[in-house]
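Accompanying notes for the structure given below.
Only one protein chain is missing; all other protein chains are in place.
A, B and C label the chains in the order they appear, each numbered from 1.
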Amino acid sequence: MEKTLTLPSHITTEKLKDLYKQMWLIRYFDEKVDQFFAKGMIHGTTHLCVGQEASAAGAIAALQDKDKITSTHRGHGHCIAKGAETDRMMAELFGRETGYCKGKGGSMHIADLEKGNLGANGIVGGGIPLAVGAALTSKMKKEGYVVLCFFGDGASNEGSFHESLNLASVWDLPVVFVCENNQYGMSGPVKEMVNIENIAERAGSYGIPGKAVDGNDMVEIINTVYDAVENARSGNGPSLIEMKTYRWKGHSKSDAKKYRTREEEKEWREKDPIQRFKEVLIEEDILTEEQAKNLQEEAKQEIDDAVKFAENSPEPSTDTLLEDVYA
Amino acid sequence: MEKTLTLPSHITTEKLKDLYKQMWLIRYFDEKVDQFFAKGMIHGTTHLCVGQEASAAGAIAALQDKDKITSTHRGHGHCIAKGAETDRMMAELFGRETGYCKGKGGSMHIADLEKGNLGANGIVGGGIPLAVGAALTSKMKKEGYVVLCFFGDGASNEGSFHESLNLASVWDLPVVFVCENNQYGMSGPVKEMVNIENIAERAGSYGIPGKAVDGNDMVEIINTVYDAVENARSGNGPSLIEMKTYRWKGHSKSDAKKYRTREEEKEWREKDPIQRFKEVLIEEDILTEEQAKNLQEEAKQEIDDAVKFAENSPEPSTDTLLEDVYA
Amino acid sequence: MREITYLEAVREAMSQEMRKNDDVFILGEDIGVYGGAFGVTRGMIEEFGPERIRNTPISEAAIAGGAVGAALTGMRPILELQFSDFITIAMDQIVNQAAKLRYMYGGKGSVPMVLRTPAGSGTGAAAQHSQSLEAWVAHIPGLKVVQPSTAYDAKGLLKAAIDDENPVIFYEHKLLYKTKGDVPEEQYSIPIGKADIKREGKDVTVVATSIMVHKALEAAEELEKEGIDVEVIDPRTLVPLDEETIVNSVKKTGRLIVVHEAVKRGGFGGEIASVIAESEAFDYLDSPIKRLGGLPIPIPYNPNLEKAAVPQVPDIIDAVKETVRFK
Partner (left out) sequence: MREITYLEAVREAMSQEMRKNDDVFILGEDIGVYGGAFGVTRGMIEEFGPERIRNTPISEAAIAGGAVGAALTGMRPILELQFSDFITIAMDQIVNQAAKLRYMYGGKGSVPMVLRTPAGSGTGAAAQHSQSLEAWVAHIPGLKVVQPSTAYDAKGLLKAAIDDENPVIFYEHKLLYKTKGDVPEEQYSIPIGKADIKREGKDVTVVATSIMVHKALEAAEELEKEGIDVEVIDPRTLVPLDEETIVNSVKKTGRLIVVHEAVKRGGFGGEIASVIAESEAFDYLDSPIKRLGGLPIPIPYNPNLEKAAVPQVPDIIDAVKETVRFK
């Protein structure tokens, strides 16, 4: 079985299969979370990335293990792609002691420092300066890692975006900024919130490369991010990549989606990134329909197990309340 | 005497003479302030715009009276150009009761709301959102005025710059952003703080026009700002103009200027905006050498009188301390 | 009288005023068809249109500063800040601009704006979306600070805040939005700076703010069964603070407990306690003043932990008993 796809060398056929399964993991994870919220079984709020699986899985596939990411409020996909265990993630959403944050953080604050995930962030644009700082460490300590910094189209209107991209540029830091443009903030359409066609054009303000890609196309994403990351790793500084995609669900748990049409939603569902990736893999003889089905099943099973793990995990004791404030 | 210069029609030969005198007013004002600081006769700090007279006088000359400005920590020139009385300005620097702020504001906070000067600002980038808000008033109340928003090269790296230009753009507001690029922040060279040739290029991030001009060339400034302002007035939204200039003095009162060379300073002194404007006016037969000298003398005299006024003004009483906090 | 919710009361106060006064408008993130993160402005864009219900980009600094600039030039903006935690991004415009302009300008200009924002924990939104930071703004001369606890107060205080010539920070509590109360249909104003005795009692004075008013009332009912007669005072506004009402109450009861949800350390409870201790009421105190406030931790996600992080009814009951038992 020969690959005819052009992809970075570390993207083996094994890896491609993993990625296919990973996309399903992300989707099933968030579908489950959606159900639990609807049933009132999970507390708080959440932001689902169903429909955006490619930007998480594809971008992170381009990284080496030692590379780091910063994530957002819509971070489950990034977290899974960076290697987190779905059971501990689900336990966190259930607020359990076994969760990534011992139940103290919840959906918007899952971090997995060991795997290089510096954390989701509840502040729109809040993670961007953190990514710059992490990249500074890499440069000063010569650690050779690159930081992939995720944020949304809405976040690109925060001052932190501007200040951070400028700082990363003048300091030539190994960070790649990834704007997941899913067409809306909470409700604000990017077309009304920004007066240019592509957010990637904003790279021009900082003298760094900017590129807009199809955010539902795994192959294009992997290649584009890989080039940007390796460029950053070679000391050529930061760049900005915009991934055009769409969130299938509402912004967070209560959203009547009045700000967009059902037709638009349908159009985007037809661009399903998982389906498209599967077609590529089958076309390239990397996967059979049957194998695809099995991987999808495995993913479903893993998430079901994660739910069981979460449900069976203990609640944290209030004795832990005052712990973990200071190191 | 026919003008062969192409200039907006409200720039009469009378106005040109006034402008010449105004540039001297600005220079003499700040030269005096410099002396008083050196002698310890004025308290606090100050930021002088000697060498930058054209960007203040020229940009504001392009306005109508009803138009408004927001200014910066380096704001004496803007203030004089927008029609403030130099005696009350000087009195403010002396902290006197007759000053624009009754001695409560000082150099960084002089405002002249009646003349449409919404105030200097001690926060770098702090005035930019204010300008956007004032432009929103103009639009919502259909007042027909345009806001000219001054800030420095350094300020263009603040988040407030980014957020404000974006907001003004998506709301199509009548505001013209004027970046006075004097090559340095307090000490940071624009070349090290920004990775592009012209700050004007940042307009591209907001889908608005951006233009860099010679900030020591009165004629170019007046025409460029006039076009931008009238464009904004016609409902065509904001734009960004960068004026390349230089501050002759240190950043503020104590500055050894180690971050730049004496040669560079000399080069820029040779581009003296007042001298250049005089040459144009004489060339165009608008002014004779003698008239020029007289206007310069008049300016000097006005500033000397302003100093006397300030010196003879009473100190504010501490009884006023608690007044003016709330309206 | 009709019963409506706290949320409806806020909306009604705005709508009624907007019908009368064209200068009043609202700006904020997702306040259009989405109706704001908590639905407060739902339906308003349909009535008032997008010019007066202004959906903004996610740019807290610019929208806050935009409100300041609009207020300074004749509008009366109401800024909806989506979560009060995000004031961290707008802080410069609120504290260094809105609060100070008038004073710095020597008593010229005014900034008649209202910043409405939901505060508090209890929704599972975790550390970055659950804070009670009113102590910050109450520390800043030039701002007024309002914290309504009932639908009735919310409507009347918001009317007063909109009418005020100064910047008013208006805290709404997320958990109060759905609480109901009797509210007159017509417009009315509750003076800013007037506390309300929510329950009369003679044994102990409990000064409680925002949601803690309700917890204090619940506690009072419990305590009544044990023969302890609690007076519950709701200051309603922190700045100005109605010291007189509290002093008179303490002179009557001889005991004072202050309760707020904000972190106790450095919270406004210290101010209230100190003001009373410094007043003529000191001599009437029969036991030490007690403060109840949040634990010194970020708000955790897990619902049990979240509740345990801030004062609850039993904590108030215990504090009252301890105070009453003293000596």
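Throughout what follows, contacts are C-beta pairs under 8 Å (C-beta built on N, C-alpha and C of every residue); 3 or more make two chains touch, one makes a residue touch a chain.
Source: prediction; values computed, not measured.
A.B. asks: Which shown chains does the hidden chain touch?
C.D. replies: Every shown chain touched by the left-out chain: A, B, C.
A.B. asks: Can you tell me which of B:Ala155, B:Ile208 or B:Ala292 touches the chain that was removed from the display?
C.D. replies: Once the missing chain is taken into account, the touching residue is B:Ala155.
A.B. asks: So one chain is hidden, and I want to know which residue out of C:Val10, C:Ile53, C:Met113 or C:Ile140 touches that hidden chain in the complete assembly.
C.D. replies: Going through C:Val10, C:Ile53, C:Met113 or C:Ile140 one by one, C:Ile140 is the residue touching the chain not shown.
A.B. asks: Would you mind spotting which of B:Leu118, B:Val194, B:Met243 or B:Ala292 touches the chain that isn't drawn?
C.D. replies: Checking the options B:Leu118, B:Val194, B:Met243 or B:Ala292, the one contacting the hidden chain is B:Val194.
A.B. asks: Pick out which of A:Leu25, A:Val170 or A:Ala203 touches the chain that's been left out of the picture.
C.D. replies: A:Val170
A.B. asks: For chain C, which residues reach the chain that was dropped from this view?
C.D. replies: 61, 85-86, 88-89, 91-92, 95-96, 99-100, 103-104, 126-128, 133, 135-136, 138-142, 239, 262-263, 265-271, 273-274, 277-278, 282, 288-291, 295-298, 300
A.B. asks: Please give every residue of chain A in contact with the chain that is not shown.
C.D. replies: Residue positions of chain A that touch the missing chain: 68, 70, 99-105, 109, 111, 113, 118-119, 121-123, 126, 128-138, 140-141, 159-160, 163-164, 166-167, 170-171, 323-327.
A.B. asks: Of the residues in chain B, which ones touch the absent chain?
C.D. replies: Residues of chain B in touch with the missing chain: 43-45, 92, 95-96, 101, 103-106, 108-109, 121-126, 154-155, 157-159, 185-188, 192-194, 255, 258-259, 315-316, 318, 320-322, 325.
Quick note on the criterion: only the chains that are shown with their structure count from here on.
A.B. asks: Centre to centre, using CA atoms, which chain is the farthest one from chain A?
C.D. replies: Most remote chain from chain A, centroid-wise, comes out as B.
A.B. asks: When the C-alpha atoms of chain A and chain C are each averaged to a single point, how far apart are the two points in Å?
C.D. replies: Taking the mean C-alpha position of each chain, the two centres sit 37 Å apart.
A.B. asks: Mind pulling the chain B residues that touch 2 or more other chains?
C.D. replies: Within chain B, residues 159-160, 163, 166, 170 contact more than one other chain.
A.B. asks: List, in ascending order, every residue of chain C touching at least 2 other chains.
C.D. replies: Counting only residues that touch two or more other chains, chain C contributes 56-57, 59-62.
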